[in-house]
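Part of the complex only, each chain left as placed.
Note that the chains are named A and B in the order they appear, and that numbering of residues resets to 1 at the start of each chain.
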Amino acid sequence: MSLENLLPLELIDKCVGSQIWVIMNSGKEFVGKLIGFDDYVNMVLEEVTEIDPGEGDRKLTKILLNGNNICMMVPGGDGKIVFEDK
Amino acid sequence: MSLENLLPLELIDKCVGSQIWVIMNSGKEFVGKLIGFDDYVNMVLEEVTEIDPGEGDRKLTKILLNGNNICMMVPGGDGKIVFEDK
């Protein structure tokens, strides 16, 4: 089992420099390049798109996301969802 | 009593490599294989299905869930619920 074990901070570290998809507790969703993080899972993203199906997407150059309020992070995610058959 | 005592982190540790079912505070539900966690109960899951009865399920290769916002974890759970008679 140890071969496939991956710590949360290791996963985040592998994502630095790559695109990630982040969903906040409030439901806000962001796709952008991760350029930094810390032990509290605070993250700095660059070239960000905030995804909002209702209002339309918006672009942000650089943002800080508060780790406290991050719900889920998907490496390489682009916020486009493929649904399965029900 | 000591025979049946089980610490929270011990329970999570026993689940590494196995399927778990996680319900977030926001109501989001995920089933996937646990491949890592830390003392903050942050979790890395692989081969994930996000369960959404309304929108349909979706598949995610690998995700990080923020321990802060996890409500409940069920070992071996598959997100299929058997209701009791009322």
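The rule is simple: contacts are C-beta pairs under 8 Å (C-beta built on N, C-alpha and C of every residue); 3 or more make two chains touch, one makes a residue touch a chain.
The shown structure was predicted, so the numbers you read here are calculated from the model rather than taken from an experiment.
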Number of identical chains in the entire complex, 2 depicted: 6
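Quick note on the criterion: only the chains that are shown with their structure count from here on.
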What whole-number Å value describes the gap between the mean CA coordinates of chain A and chain B? 19
Give the list of chain B residues in touch with chain A in this complex. 16-17, 24-26, 28, 35-38, 40, 42-44, 46, 49, 55-60, 62-66, 68-69
Considering the complex alone, what residue numbers of chain A touch chain B? 1, 4-12, 25, 27, 41, 67-75, 77, 81-86
